[in-house]
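Below is a structure I'd like to ask you about.
The complex appears here without one of its protein chains, the remainder shown in place.
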Amino acid sequence: MTAGITPGISTAPVLQVNDLSVTFRTEDGPVSAVDRVSFEVGDGEVLAVVGESGCGKSVTAMSLAGLLPRTATVDGSVRLDGVELIGADKRTLRTIRGREVAYIFQEPMTSLNPVFTVGHQIGEVLRTHIGLNRQAARDRSIELLKLVGIPSAERRISDYPHQLSGGMRQRVMIAMAVACDPKVLIADEPTTALDVTIQAGILDVLRELRERLGTSIVLITHDLGVVADLADRVAVMYAGRVVETAEVHELFAHPQHPYTAGLLGASPAAGRHAESHRLNEIPGLVPVLTQQPDACTFADRCPRAIDTCTATEPDLTPGHHRVACWNPVREPVEV
Amino acid sequence: MAVAEAITAGTPLRSNRRKVVRRILRNPLAICGLVVLVIAVMMAVFAPWLAPHEPTQTNLGQAFAPPGTPGHLLGTDDLGRDVLSRIMFGLRASLHVALLAVATSLVVGVPLGLLAGYFRSIDALISRMTDLVLAFPFLILAVGLAAIRGASLGNAAIAIGIAQIPGMIRIVRSETLRLKSLDFVAAAIVEGAGDAWVMGRHILPNAASVVIVQTTVALPAAILGEAVLSFLGLGIQPPAPSLGTMLADAQQFASRAPWAAVMPGVAIMLLTLAFNVVGDSLRDALDPKASRR
Partner (left out) sequence: MRRYLFHRLWQSAVTLVLATIVVFAGVRALPGDPALALAGEDRDPESLRAIRQQYGLDQSWLVQFWQFVSHAARGDLGQSIRTGAPVRGMIGSALPVTIELSVLAILIASVIGVGAGVVAAVRRGRPSEWAANALALLGLSVPHFWLGLMAILYLSVALGLFPASGFVPFFSDPAANLHHLVLPALILGTGLAAVIMRQTRSSMLDALSADYIRTAEAKGLPPKSVIGKHALRNSLIVVVTIVGLQLGALISGAVVTERIFALPGFGKLTVDAVFQRDYPVIQAVVLVTATAYIVINLLVDLLYSVIDPRIRVRGDA
């Protein structure tokens, strides 16, 4: 990696998302969860998508390979190596899911099926996509368990999920995800449900996979510590929109969107001394939107809001550090 | 996914009564069920005035009159008794037994369920008791009771009621356990409220909706139970009209006068169907999350 040049831009992106919008039908009318989101992920790049809960980051992740329920309407474009995934038929999506795009979810406890052994659940991916026979799938599964750092894998392979600890289960999820050497790994809050001590181990596994297999990773998280640890580039989401995107060091050093600045202020992130700063809370909640307004959705929580903010929607600025704000922070924030 | 869930979960479980009523009225099937129920109850309550004939009045000259015969809209049976009149009085008997039975299960089951859920110490005892009752299937229970006390409407109601007690206890017990773990009940206990006060004031009113739902399940079951018992001769005794005894009689001459076998069955089915439909929609209305998911 050459310093200063974001790897995603130098080569053709593996994953290219353009104007992705998701709307849910609910009893109380349509709810817009994701609004014209665009980003791209380069080969071997780790893109972190961050934001508070309810900002649409998980919905974005699910929509990439068509995992949303039928109540969701998805518009826009998601291209994987140039192949359009939005609107692709189910059969095509099935051959891509698990093979080229793989997922890791937040709850390792409930994400594994309680009535099948972990070996069976890993082997299933191999049998479905690569056509391995039972024995070959089992051998490969053991290798995979070793790869993600599970001790005595030969024995663990016939364990049921409830016999494993949370960290072990998440390692099994990762083994399952990388079984077919996917191009893109989508990790949705992979460490949130785990103890801090175990989180570090999981992040190590992800980092190693990226280095060894060259997998591109979309990391969905609200934990800026995880972002600092693993990500190359960051997209900040708020109320269904990407409000700022930049290379990770640039973003941490010079956040331009008041929301990003607020998030950084609200997190005892790497490079800051938690004890010397009180956590800043951003007052208010992420709004639930039935319609995306022609305004900045952060305006009513924003300390820097000006009249334009409530009247016109800001677009992302061009360049490497992109921000959607009428009154961005230009100097390093003092918190 | 998370967003949609957060929004639907926002509606409180026990929303206000008006909202529940509105949800039910929005469901056309539920309205049909309610209409059938109202008609059935009217026919049962006002049977002595509405019925065109005495239900037990025989008229051998008019035996086996097919439906549509003037004066006998649904025909007559082997003794020339009017099928419509007998159905009306049969509905009366069915509802009578069903209400008695469900009242029995409520009076015994709700307090026992509350106690079992509230006091850990007697939970095991009550659980063993319900196991014991469950070991005697409803019909065996009724057989035993009929053997000991004779077959009658009252004994049929008691047998059905006893058979429904375990279900009522289980429902109330698990709801009590759930409510007891909630903050507002815990707070009341911490504040030093007495057990009786907590149960009567906090738990019982909040358990009302599950009791209502269970009642809508128990009522049609009791109606079917009465029909079965009377059909076997263990319930209401002839010549008193009951939907079950009508079917038992009609079995003898069913190929000659199929209407006498068809009509009472249709009446039972419509009644239980109406109860089930209304019960379903009531449950959905009280707990919209459970139905939509």
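Letters A and B name the chains as they come in the text, with residue numbers starting at 1 for each one.
Heads up, the rule we're going with is that a residue touches a chain if its C-beta (ideal position, glycine included) is under 8 Å from a C-beta of that chain, and two chains touch if they have at least 3 such contacts.
If you're wondering where the values come from, they're calculated on a predicted model, not measured in any experiment.
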Of B:152, B:237 or B:276, the one touching the omitted chain in the full complex
B:276
Tell me which of B:24, B:74, B:227 or B:285 is the one touching the absent chain.
B:227
Touching residue (missing chain; options A:79, A:99, A:146 or A:207):
A:99
Which residue numbers on subunit B touch the omitted chain?
128, 131-132, 134-140, 143-144, 146-149, 163, 220, 224, 227-228, 231-234, 247, 250-251, 254-255, 258, 261-262, 264-265, 268-269, 272-273, 275-277, 280, 293
Hey, which subunit A residues sit against the chain that's not shown?
65, 67, 93-99, 102-103, 105, 107, 110-116, 124-125, 128-129, 160, 162-163, 173, 176
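Assume only the chains that are shown with their structure count from here on.
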Subunit A to subunit B: how many Å between their CA centres?
52
